[in-house]
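Here the complex is missing one protein chain, while the rest keep their positions.
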Amino acid sequence: MSSQFGQAFRISTFGESHGGAVGVIVDGCPPRIALSEADIQRDLDRRRPGQSEIVTPRDEADACKILSGVFEGKTTGTPIAVVVFNKDARPEAYREMETAFRPSHADYTYQAKYGIRNWQGGGRASARETIGRVAAAAIAKQVLAQLAPGIEIVAYVKSIHELAATVDVDAVKFEEVEANIVRCPDAAMAEKMISFIKEVRAAGDSVGGTIECVVRGCPAGWGEPVFDKLEADLAKGVLSLPATKGFEIGSGFAGTRLRGSEHNDAFEMREGRVRTRTNLSGGIQGGISNGEPIFFRVAFKPTATIFKEQDTVTTSGEDTKLQARGRHDPCVLPRAVPMVEAMTALVLCDHALRHRAQCGRE
Amino acid sequence: MSSQFGQAFRISTFGESHGGAVGVIVDGCPPRIALSEADIQRDLDRRRPGQSEIVTPRDEADACKILSGVFEGKTTGTPIAVVVFNKDARPEAYREMETAFRPSHADYTYQAKYGIRNWQGGGRASARETIGRVAAAAIAKQVLAQLAPGIEIVAYVKSIHELAATVDVDAVKFEEVEANIVRCPDAAMAEKMISFIKEVRAAGDSVGGTIECVVRGCPAGWGEPVFDKLEADLAKGVLSLPATKGFEIGSGFAGTRLRGSEHNDAFEMREGRVRTRTNLSGGIQGGISNGEPIFFRVAFKPTATIFKEQDTVTTSGEDTKLQARGRHDPCVLPRAVPMVEAMTALVLCDHALRHRAQCGRE
Amino acid sequence: MSSQFGQAFRISTFGESHGGAVGVIVDGCPPRIALSEADIQRDLDRRRPGQSEIVTPRDEADACKILSGVFEGKTTGTPIAVVVFNKDARPEAYREMETAFRPSHADYTYQAKYGIRNWQGGGRASARETIGRVAAAAIAKQVLAQLAPGIEIVAYVKSIHELAATVDVDAVKFEEVEANIVRCPDAAMAEKMISFIKEVRAAGDSVGGTIECVVRGCPAGWGEPVFDKLEADLAKGVLSLPATKGFEIGSGFAGTRLRGSEHNDAFEMREGRVRTRTNLSGGIQGGISNGEPIFFRVAFKPTATIFKEQDTVTTSGEDTKLQARGRHDPCVLPRAVPMVEAMTALVLCDHALRHRAQCGRE
Partner (left out) sequence: MSSQFGQAFRISTFGESHGGAVGVIVDGCPPRIALSEADIQRDLDRRRPGQSEIVTPRDEADACKILSGVFEGKTTGTPIAVVVFNKDARPEAYREMETAFRPSHADYTYQAKYGIRNWQGGGRASARETIGRVAAAAIAKQVLAQLAPGIEIVAYVKSIHELAATVDVDAVKFEEVEANIVRCPDAAMAEKMISFIKEVRAAGDSVGGTIECVVRGCPAGWGEPVFDKLEADLAKGVLSLPATKGFEIGSGFAGTRLRGSEHNDAFEMREGRVRTRTNLSGGIQGGISNGEPIFFRVAFKPTATIFKEQDTVTTSGEDTKLQARGRHDPCVLPRAVPMVEAMTALVLCDHALRHRAQCGRE
């Protein structure tokens, strides 16, 4: 199904940029987990437009409402529906896109697939679609905190264009990430990134970069052999986010330039348990977590919607020019950080419950 | 489920390296598709061990048998079971691995997850597991040939260690790939790669690289918005293959260093239909194919099993040394080419049928 | 998943009796199907409480709102979310059920499973849960009308307690069903049923019965062999409705008292196509529709919540007495008619799309 994710902790999202609302249903959530709208709002606020001067100015509070599945502050085990109503919709700003396809956006492919599309604000292809994911993931995080106390998921901007941060995956903290509006824990580089994004926006252009995510405290044994390898599900999860172009885990593409004797992570006993001396595997071997930090990087392309005039074609098949209006992010990465975290939490929570189903242990 | 893939064209694989057999069931295959064991054997032969001097010498004919779902040379619409019996099993060569975990292999994580593992030849974590995938994909290719006549899937070795080939994704041909044992269509570079792999093997070491895959002739409209984006499913598919560390599509990680005005693929009318002038998108926009060639790259790490002595721990938690015996590939890439093709065919066939379900067109 | 139904046309429902709202997301709906809130409201009105003097007096307009997936009066192929906000909630009327389990209701089993339950109005075990099903089925009916023009689904009350109607499955019309408040097309028997239900209610008691459903105009070829037989999915669908105890198709239990020579439906050519002379099969053979009318019966038990004092136990494990208050149906059947229709439409629509996926035809 197009809009469902997960097997044991399954989410179903809905909603368009300018439709009535966006939201999610979470099915399979364990009962008796503490949950409030505030738990969800915290992450939605990190994702919302208008949060800083380097993101889209669309003005949405993105206030969530839990419609079901929670009773007296606790989950009941039944489906949890969360909804956010769209407020600041301005369909008229998208009128050009009714008849012209934005280059490298989803306008043309939706039309080719469905023979119809909601052209207002990108419809389902808008980044607003991720609200349901982030809301569901806030619930997943509550579950994970109970199943694997001490587990931490930290994502951050690793690079913007050529500007690359230096970050220690074993030590980076959430607070360092949230300390600046670009969400890069390397404070000096963050400044440069912010200036650069402003510059690019002033030029009516856009820019991409990479996000790195690390999971510390994940128990050994999560994930499955063969198709549902933990890294395969993480890759699918993050590459289902808008604007992504690549995923690599541990040594990644650079690892292809090492020999086995350099790349293998020797095992050793440390602090009474099996550990690896290095971690080029990125915390996963054979599709299953090994207890070391899991870390991976995701490539985000420059935002497709720019304010420069571009060549394109009309829905009736004629060459034309398009210059976008509307409100758009010059760089999606600052707001994509909570989205990457969200997909990571969803994958881990799903696999934690699946592991419990089959193996009877957390 | 650990060993199932696809929604409408769903495969279920089974089998260990040294168990009785490996194989697959394909459920949901359209009826009246011509299919013989020879159609499947062709691809199994490209995947099998012992096929050349740069792969594992394990001697397996990998002869397949169709047990069901085909009648008088045609699929009947019922499940197609394909089985390959293991012949050249030598469990004694793996005796050390009964008690010691191979670094960067799945030995430890299987034990951590299940509390038991078939240590003979890596069990389910062996590359033999991919026989079922390749067999199923041979069926998928027959279906695709009927649903989208002219569709072509070509995968090839793009790099081995630092040795990178020059290949034109718009023109590369299957025959050029199969012209040499390393499966690199750049003949000059292929020679260097072969020599290098031999050298590495002589040193008891292993090496990785990248595989590129291109799909030409894919209709616009395949894939789904949100979670089951075509590139997300391709990423999951290929990253579920053993030894993979990364995936990138179109511009990939390099695309993060471009601006939107450089990265966007302008649309234009060409030969009577909507085309893009460039193809940094890699043939997919918003999760849905746009009719341009789909191409992506996959990173493979150096094989974990090497013949040098390595530090590791025993199943009872003591530090030890391990030197592997057995028969292993010094470099998985030549045999991984048909595996990448296979996962690509499976994803496309599944999405083709899903598209037909929802939209009623091929 | 507890609250999902269907594979290709998949619905996810949510909501409790006294929570904020109830509703559904439909994923996989074909694009360009005409759809308005009025199309959905029509069936919700047939399901809603307070519609007549023989059902619960709870006062809910059950006005639905489409939140996504429809643009300019047509489905877009993206998820359709429909929501109904709860209005006339009176949690105080359920206060006794906070601590005492209603006999033959779901109070105890929810507590045993989840260790928590929303006791207000039965929570998720309330008949309000079926709003999402009926709303989704209204969409399914629009799809079916396009895929199989002329297809008709007619459900009706066949018996209440000992009062059994005489109905011709080949001729019964929707208008005859809707002509009276008990939804029995045998007008004379309907009068008796209505009187009987009033009598039972006056006594503080409740009563059950059977609903029969017929599908005319279903094409041959829908359904699948083995597990997802059309009748198996219909059985699952209707037996997932609250208060159901049995399902039989065609000859049903009575068929077990016939010999093969009496039971077999001879084939014959009629009006240029393959027909059966009799229809004890009930329109399905080997799990697949044969083009004849599909008809089946569903047993509904008497409503569990009655106004007589009953023996039960408390949540803390003590014997006690319980006398229900609140607003309850003395007989669920009149309102269950659109629910049975709904599950039938959902099963058929799902199988129609699955058939199209695999076989490429409607």
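Which chain is which? They are A, B and C, in the order written, and residues in each are numbered from 1.
Convention: a contact is a pair of C-beta atoms (placed from the backbone, for glycine too) under 8 Å apart; a residue touches a chain by one contact, two chains touch by 3 or more.
Not measured: the values here are computed from a predicted model.
A.B. asks: Could you tell which one of C:A61, C:A93 or C:V313 touches the chain left off the display?
C.D. replies: Touches the omitted chain: C:V313.
A.B. asks: Can you list where chain C touches the absent chain?
C.D. replies: So the residues of chain C touching the unseen chain are 1-5, 7, 13, 101, 103-106, 108-110, 112-115, 124-125, 129, 159, 161-162, 200, 205-210, 220-229, 231-233, 235-237, 239-240, 242, 244-253, 255-269, 274, 276-277, 280-282, 284-291, 299-306, 308, 310-313, 317-319, 355, 359.
A.B. asks: Could you please point out the chain B residues that touch the chain left off the display?
C.D. replies: Spelled out for chain B, the touching residues are 1-4, 10, 12-16, 19-23, 25, 27-28, 31-32, 65-69, 71, 74-81, 83, 113-118, 123-124.
A.B. asks: In the whole complex, what residues of chain A lie against the chain that is missing from view?
C.D. replies: Output for chain A: 7-8, 28-31, 77-78, 225, 353-354, 356-360, 362.
To be clear about the criterion, only the chains that are shown with their structure count from here on.
A.B. asks: Same or different interface residues for chain B and chain C, judged by whether over half of the residue numbers are used by both?
C.D. replies: Chain B and chain C contact each other through largely matching residue numbers.
A.B. asks: If you take the mean of the Cα atoms for each chain, which one ends up farthest from chain A?
C.D. replies: C
A.B. asks: Between chain A and chain C, what is the gap in Å from one C-alpha centre to the other?
C.D. replies: 39
A.B. asks: Measuring centre to centre with CA averages, how many angstrom lie between chain A and chain B?
C.D. replies: Chain centroid spacing, chain A to chain B, equals 26 Å.
A.B. asks: For chain B and chain C, what's the span in angstrom between their mean Cα positions?
C.D. replies: Whole-Å distance between the two chain centres: 45.
A.B. asks: Could you pull out the residues of chain C that touch at least 2 other chains?
C.D. replies: 28, 31, 77-78
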